[in-house]
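A single protein chain has been removed from this complex, and every other one stays in its place.
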Amino acid sequence: MSSMHPVNHIKITSGMSAAELVKQMSASGVMGAGRIAKGAEILQKMLADKDCTVFFGQAGCMIPGGMKEIIHDILLTRRIRVFVTTGATLTHDTVEALGYKHYQGTASVDDAELNKKGLDRMYDSYMPNEVYEGLEDFFQKNWDALTKAKSIRELLDIIGSLLPKESILRICHELKIPVFCPALADSGIGLMIWGRLAAGKKLDIPAFDDMKEIISIAWDSKKNGVFYVGGGVPKNFCQQAMQFSKQASYGVQITTDRPEWGGSSGAELREGISWGKLEPNAEFVDVFCDATIALPLMWAAVRK
Amino acid sequence: MSSMHPVNHIKITSGMSAAELVKQMSASGVMGAGRIAKGAEILQKMLADKDCTVFFGQAGCMIPGGMKEIIHDILLTRRIRVFVTTGATLTHDTVEALGYKHYQGTASVDDAELNKKGLDRMYDSYMPNEVYEGLEDFFQKNWDALTKAKSIRELLDIIGSLLPKESILRICHELKIPVFCPALADSGIGLMIWGRLAAGKKLDIPAFDDMKEIISIAWDSKKNGVFYVGGGVPKNFCQQAMQFSKQASYGVQITTDRPEWGGSSGAELREGISWGKLEPNAEFVDVFCDATIALPLMWAAVRK
Amino acid sequence: MSSMHPVNHIKITSGMSAAELVKQMSASGVMGAGRIAKGAEILQKMLADKDCTVFFGQAGCMIPGGMKEIIHDILLTRRIRVFVTTGATLTHDTVEALGYKHYQGTASVDDAELNKKGLDRMYDSYMPNEVYEGLEDFFQKNWDALTKAKSIRELLDIIGSLLPKESILRICHELKIPVFCPALADSGIGLMIWGRLAAGKKLDIPAFDDMKEIISIAWDSKKNGVFYVGGGVPKNFCQQAMQFSKQASYGVQITTDRPEWGGSSGAELREGISWGKLEPNAEFVDVFCDATIALPLMWAAVRK
Partner (left out) sequence: MSSMHPVNHIKITSGMSAAELVKQMSASGVMGAGRIAKGAEILQKMLADKDCTVFFGQAGCMIPGGMKEIIHDILLTRRIRVFVTTGATLTHDTVEALGYKHYQGTASVDDAELNKKGLDRMYDSYMPNEVYEGLEDFFQKNWDALTKAKSIRELLDIIGSLLPKESILRICHELKIPVFCPALADSGIGLMIWGRLAAGKKLDIPAFDDMKEIISIAWDSKKNGVFYVGGGVPKNFCQQAMQFSKQASYGVQITTDRPEWGGSSGAELREGISWGKLEPNAEFVDVFCDATIALPLMWAAVRK
């Protein structure tokens, strides 16, 4: 037992900083608190490692969940080399950039009433249905510019160039962070594109070309690190880039899913070792927690 | 209380059929058992309703989880009008069609050892890494045929025409069931396409054209029904087709996710009413259960 | 790979029995389906092993969830040597024995309205509040008989002797199955006892004496087997009996909890090996599923 670390109990002190709280969690070292602390440590290390190419995969209801500033802030560190996300995140972030807001609601509600009021519910966050009008205007007005894109990544870059500063796509445009979104069709932005196509417009964007770029970036790196908030396509798309290039040396994921169903979203990072997605001696941790709780706390510790 | 149904207790009898077990669950009417029964009833009704256009969205580790025959069987009823799935499902199903198998394993294992043995782990199911060779052969040999595709849907249809009978894509090819897979790039099949592109081959498949087809089908229906096994892109892609056409009249989903995080995968079907994805008076139910348990049981009751 | 079992896909056939469905799940052998099958196999083996003393620990909302007949049926096999449960289960089962019922309801309800109607909600199962009157009558009428008890186990045995045939406590009384319920105070039955004590009656039942009996039974066995439906006190009370006597040779648990929080309810059975509660070479499995689904299915396979 001499080599073992005792569980030091977390001590809350007056006015303690969030970073100090996470440090206390590191000293306790077990259960969820220990994982929050370890996640923050590894994330910090990965971002500080100049040789590390950081892939940030993000899914889930983060913008309607109040995480916009934090995601922007992470991108603004200039340490994210690749951002992979869902069409939903880009839609939610873009509608806020266009001046709309999400609203605090409740899940104990008559959804038919919400529908009459024009409110689309995501658990206890509401999006006004009118955002589709604003989005449609944007796509109609800018269609010619968008048709210059030769890949989903380029399309998102052009959208970014047309959006106000406070948006994921504009930030990534300016910082030259490629944004990958393989299932962009599956989103409000996808629906706007469908609307244009249905109106007879043309858009020639190949479905598979982005893969070359993300795998090349992973290949050309000295080492790779992955940071996943949620699972789904963003996590898996990064994971397969690791599999067909260089195994990740660092890994942090925040998930509420479980491994027992066998799906990619709930898979422990450790599983990636069998696939050659993660180095056997990588530093990694799975944080099992609602990301709207874990991410702010970890980011407060990493950012300092 | 006179109008309320009592909870009748489930009675197990000698040699009882699985369908009879689900009938007993219907009589109990509460908790998970009640939802299994209600799910089977609504699924049966939706499949029997000649006016109903049925959308089947499926995600998660179903083929490595032993659900292949059941998914094939559901498609072979000829009552599925649209199948939306993940690239992973199509990859797993295709490698089995090409003669490979998945293997019974364990999660309590040294993943580095598995990696040396060439086994890719999905919780307690192993896929031999050599499947990628078979897949690569298939794509190399059939590349010219595949390049005739003008959409992901057409690409999958052509792949189906080239596969043996015992496969999702061949069954759907023969029964003219369109298969949609917006994030096909994010899969083993996607990687094979990347391999060809990296080798200088061309493939011109637009990323957004399938949306027109799925939304048209939903528009042209008398009424729609949705059946979701798992969440992710398949569920959401069907849901947005409902939102921009006709609200679903029937809905059944099997999920292990929770609604509280706000994501699409864990969202209760009821939430879709606010979005105009589900009719307020639709028949629907959420089944909170591992799909490898719930789906066989429900299908045994529906199929009879 | 030659030594590995392939994942055989579950095949649903017309009129197939529930037992045959579980056999198919055994052939698939992975994920939740595989665990259901393994659970049924081990449970069957444990019940068939004449040398095995079977401890059945049960918690959770099973009687309002429609599981009464199955729990009775398991006890009626005469293969359960010890039953450990919660006060809630005994209360729910007893009120049904006294002629009351639980009712099918919904969780989407105004709980204040339910309160006015005298309905107590357990998710989507309702218990009429009037059951407390029937319970109170029973305890008032039989108080003198009950005061003869010298332990909680004896108290429950006397209650059983006074109840109709269709009840856990009467079945256990007749079959001489000791029923342990360390937290009986924490239940409707406990409240009835409080009512009598508050009215000045006396009851002299020592809190710790049952421990001697359960640990003795575990000591005097040739080998032990544990079957847990849910966690809480019933599981832990059996587990500590194993720890201080003979490690279990068989173990099956059905749980919806997770191991990551460190609590007893979600702990994998494997963890018990470190404590000396489970033999390192025991046959055991954790089934991660709603018990109202898993238990009927497994019992249909075990009972045949």
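Points to keep in mind about this one:
Think of it as A, B and C in the order they're written, each chain with its own count starting at 1.
Heads up, the rule we're going with is that a contact is a pair of C-beta atoms (placed from the backbone, for glycine too) under 8 Å apart; a residue touches a chain by one contact, two chains touch by 3 or more.
Predicted, not measured: the structure shown is a model, and the values here were computed from it.
Touching the chain that is not shown, out of A:V7, A:A48 or A:A145: A:V7 (per the contact rule at the top).
Even with one chain removed from view, chain C keeps its contact list with that chain: residues 59-61, 64-65, 88, 107, 111-112, 114-115, 119-126, 152, 182-188, 190-191, 193-194, 197-198, 203-212, 215, 230, 232-233, 236-237, 240, 243-244, 256-265, 267, 270-276, 280, 290-292.
Contact between chain A and the unshown chain involves residues 1, 4-12, 14-21, 24-25, 27-34, 36, 61, 64-70, 73, 101-105, 108, 119, 123-126, 128, 270, 288-294, 296-297, 299-300, 303-304. With the whole complex as reference, residues 30-32, 258, 260-262, 288 of chain B touch the missing chain.
By definition in this document, only the chains that are shown with their structure count from here on.
Averaging Cα coordinates per chain and for the whole protein, the chain whose average falls nearest the overall one is B.
Centroids built from CA atoms put chain C at 43 Å from chain A. Mean C-alpha positions place chain B and chain C at a centre distance of 35 Å. Among the residues of chain C, those in touch with two or more other chains are 30-32, 288.
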